[in-house]
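Excluded from the complex is one protein chain; the other protein chains are retained at their positions.
Entry: subunit A
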Amino acid sequence: MASHDPQNANGRLVLKLIGITLGMFGFGFALVPLYEVFCDITGINGKTEDEAAVYTAVEVDTSRWVTVEFLTRTNSGMPWEFEARTKRIKVNPGELHTVEFYVRNPARRDIVAQAIPSVSPGTAALYVNKTECFCFNHQPLGAGEEALMPMQFYVDPQLPEEIEVFTLQYTLYDVTEEAKEASETAALPTLDAVAVGS
């Protein structure tokens, strides 16, 4: 097999194999955006859109009722009180609703929070359209402050028939450090929750 110039043949094959190795190293990292795009299209990891949807005149399906449940939790080390003012709501697909979430920062320091939504079953995530949500931005609260954060949404009438109930859960993370770092390098993060809080 070792033909005319074995040294050369070895060198060429080694280069190819190193190429595969580097390619696969890159592929490992490419899996990150691929995963995000894949989940975005299929909605399988229960993440909702992180940008506001535009409510265009959607035909309301009054013949059908869907129950939406709201759950809240805080990540470990996050001291905020966080609860949904509306625990569950029956909606017609296509109908616009606003629900409110109460937050209070009992700590003695200012904290910036980020809410991460998760829908269960995950396949429903594609059909939850939020026109306004506190989860789109960082939410700062001073020590001892409280606020009401609104979330406006409608359920897409295309929601698969078999889904009669789904749960929308928000987890609050303490991102004070990250927000500080970000604001040092860029402009201040948007501060809209406090203003909205009534």
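We take it that a contact is a pair of C-beta atoms (placed from the backbone, for glycine too) under 8 Å apart; a residue touches a chain by one contact, two chains touch by 3 or more; residues count from 1.
The rule we apply is simple: contacts and distances are computed from a predicted model.
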- For the chain omitted from this view, which of "Cytochrome c oxidase subunit 1", "Carboxylate--amine ligase", "Molybdopterin synthase catalytic subunit" or "NitT/TauT family transport system permease protein" is its UniProt protein name? "Cytochrome c oxidase subunit 1"
- Item | Listed residues A:81, A:110, A:164 or A:181, member touching the removed chain | A:181
- Message: On subunit A, where is the contact patch with the chain that was removed from view?
- Response: 1-2, 6, 9-10, 13-14, 17-18, 20-25, 27-29, 31-32, 35-36, 39, 42, 44-47, 50, 75, 114, 116, 120-123, 171, 173-175, 178, 181
